[in-house]
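Here is the structure we will look at.
== subunit A ==
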Amino acid sequence: MSGLKRSMIILAMIILVMSGSLWAGGDQEAAKEDATVRLAVFGDQGHNLVPFEWIEEEAAEMGIELEVIGVPFTAVYEKLKTEFVGGTGAYDLVVFYPSYLGEFAEFGYLQPLDKFFGNYDPDIDDIVPAYKDLYCSYAGDIYALPYDGDVLNFYYRRDLFDDAAEKAAFQAAYGRTLEVPETWDEALEVAEFFTRSAGESLMGKPLDQDMYGFSFLGTRGFAYGWWLNIFGAMGGAYFDRNMNPQINSQAGIDALNMLAELKRFSPPDVMNMGYEELKNAFLHGQLATMVQWSDIWKKANDASISHIVGNCGVAQMPGMVQADGSILRRAAGPVGRVIGIPTTTKHAEEAYWVAWKLTTDISLETVSTSATGLDPYRYSHVENAAAFEEFGPAWEAEAYLSAVMDNLGVLYPDLNIPGAAEYLDTLDIAVTSALSGTISAKQALDEAAVRWDQTTDTLGREKQTKIFNNMLDIWAKYGFWED
Partner candidate 1 sequence: MSKLQGNTAIQRSEHRFAIITALPGLIALIVLVAGPLLYMFFNSLFIKTLAAPIPPQFNWFGNYGKVLSDSRFWNAFKNTMIIMGVGIPVQAFLGLTIALLLSKPFPGSRVIVAMFLIPVMITPIVSGFQWKIILNQRFGPMNYLLGILIGMEPKSWLAEPFLAMVSILIMDTWQWTPFVTVVLLAGLSAIPKQVYEASSVDGSTMWGTLWRVTLPLLKPMFTLVVLLRIIFIFKIFDPVYILTGGGPGISTETLSLLTYITGFKNFNVGITSTLAVVQLIAMVIIAKLFMKLVMGRKER
Partner candidate 2 sequence: MGQVKLDKVWKLYGNFEAVKGISLEIHDGEFVSLLGPSGCGKTSTLRMVAGLEEISRGEAYIDGVLINNLDPGNRHVAMAYESYALYPHLNVFENIAYPLRVRKVPNAEIKSRVEEICDSLGISQYLTDFPSALSGGAQQRTGLARALIRPASVYLLDEVLSHLDATERTMLRAEIRRIQKLMDLTALFVTHDQLEALAMSDRIIVMNDGEIQQIGTPEEIYDTPANLFVAEFVGEPPMNIIRIQRKTEDRKNYLIVAGQKLDTAKLGLQWIPDLDNFFLGIRPKNINRSNNGIDGGISGQVHTYEMLGDHTLCSIDLGNNDLVFLIDTFDTQLDLDQPITISLTPENVLFYDMNSSELLHR
Partner candidate 3 sequence: MSEYLEIRNITKEYTPGKGINDVSFSCTEGSFTVILGPSGAGKTTTLSVLAGFLQTTSGDIVMNGHSIRNLKTRERNVSMAFEDYALYPTHSIFENIASPLRARKMDNETISKKVKAIAQLVGIDEHLEKFPSQVSGGQKQRTGLARCLVRDADVYLLDEPIAHLDAKLRHRMRGEFKRIHKELGKTMVYVSHDYREALALADMVIVMNKGSIVQIGPPEEVFSQPKNTFVATLLGDPPMNLVQFDHITVKNGTLSLIGKDFESSVKGCRFPDMKADGVSLGFRDFTVELVAKAGKNTIPGSVYVFEPIEDQIIFTISIAENRVRVRTPRNIKFDLNEEVHIKLNPETIHLFDNRSGDNLEYREE
């Protein structure tokens, strides 16, 4: 048996070594030796890379062949980072999430794009400013062009809010008119009001399934974004100017408690709901309100998948009432997609053409179709309601676009300094842990704050502080931050 034991241990070592320390290396793509330029495009798998197919013919005329390499949603950072660290130049064009922009630009993985603007004008001023400056720029230079204007919006069931009987019932219960909530406190009341079990009545008809007043995204990964909406509205910030974590401030705790309150009126499996689950619950008519990315409105009006066609209301994110009586609103923008050009590419000009084509030339088409999950990010998008009319009447498309525009206007940007992935993962764990009840909000956020400090120390406090302050400067410019 000792022979067996010894070999088991050796086996164990091999397995561990294989699983723990083998770093995936990118494949080196040898450039073709003919006139056609072959561009390796990197991005997350799925419908968001579809527009690359649309431009294949046109690209071919330009002497460009596109090879699209898709990876799973959650693997974008690890693959890209691995590739950049390895520096093999495997990709010519990369689609990624803007929270990594700071890190990638800071370390010189990406090249500034301003120099190409002369060739093809990206119409920079058409881009919603917050997006342009916070998600595409770093240290004053444009490093990426926006591709997907992700921002969270407040969704509600228009039919429920318009129903006379429900209005009356709400009036009786809460002593005010049933309206789309302006504040998170109102949102909570509305959520409570509409949460009903199967068999109870809704709009005068008995429910054949449970109805929930609200829902958020609770699965691990981007849940922090839903907390950011409230945290931002409460005036919270990631760090202060001295790089002290602020997430465990009273605002952070209150925001997390508010989200926990809302969870009471959310589906029981909300902590395992991701984009798909959340979307499906809303489209199946199980949710009265929810917060989601901008593309949901398009999906909600697609009769092949939606039970609530024509009833999907999109509104500005609720906020918090300030001392002066005004309402401070913040809409988080987790994920999002931008296109950048790695410094290692040999075909930057061709790559830029592709980026320009998709983000400028045909950008309206890419955001106004149900074939993609891409969302508006240009003034020209929101001004072209007609392009969205396949999803609903003009007035509704206009209302949708104006809500999206409003929310983009109060964007609470993802942290995009180096180490953002680690900071945000830590934050996400704190939020989901507290929400799942294993730990108190304060404890969770305090722990996260400690870890943030450790991350900052590992990455170099001085440098991180400087970079974050640059970010805050931009925030301040748009009024997202007041010193």
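For anyone wondering why these and not others, all candidates are chains of the complex that A comes from, given by their letters.
Operating definition for what follows: contacts are C-beta pairs under 8 Å (C-beta built on N, C-alpha and C of every residue); 3 or more make two chains touch, one makes a residue touch a chain; residues count from 1.
Everything quoted here is computed from the prediction, not taken from an experiment.
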(message) Just to confirm the interface: in this complex, subunit A touches which of 1, 2 or 3?
(response) 1
(message) Looking at the complex, which residues from subunit A come into contact with candidate 1?
(response) 1, 4-5, 8-17, 19-23, 77-78, 81-82, 85, 103, 107, 209, 218-221, 267-273, 281, 286, 418-419, 421-422, 425, 429, 432-439, 444, 447, 455, 458-460, 463
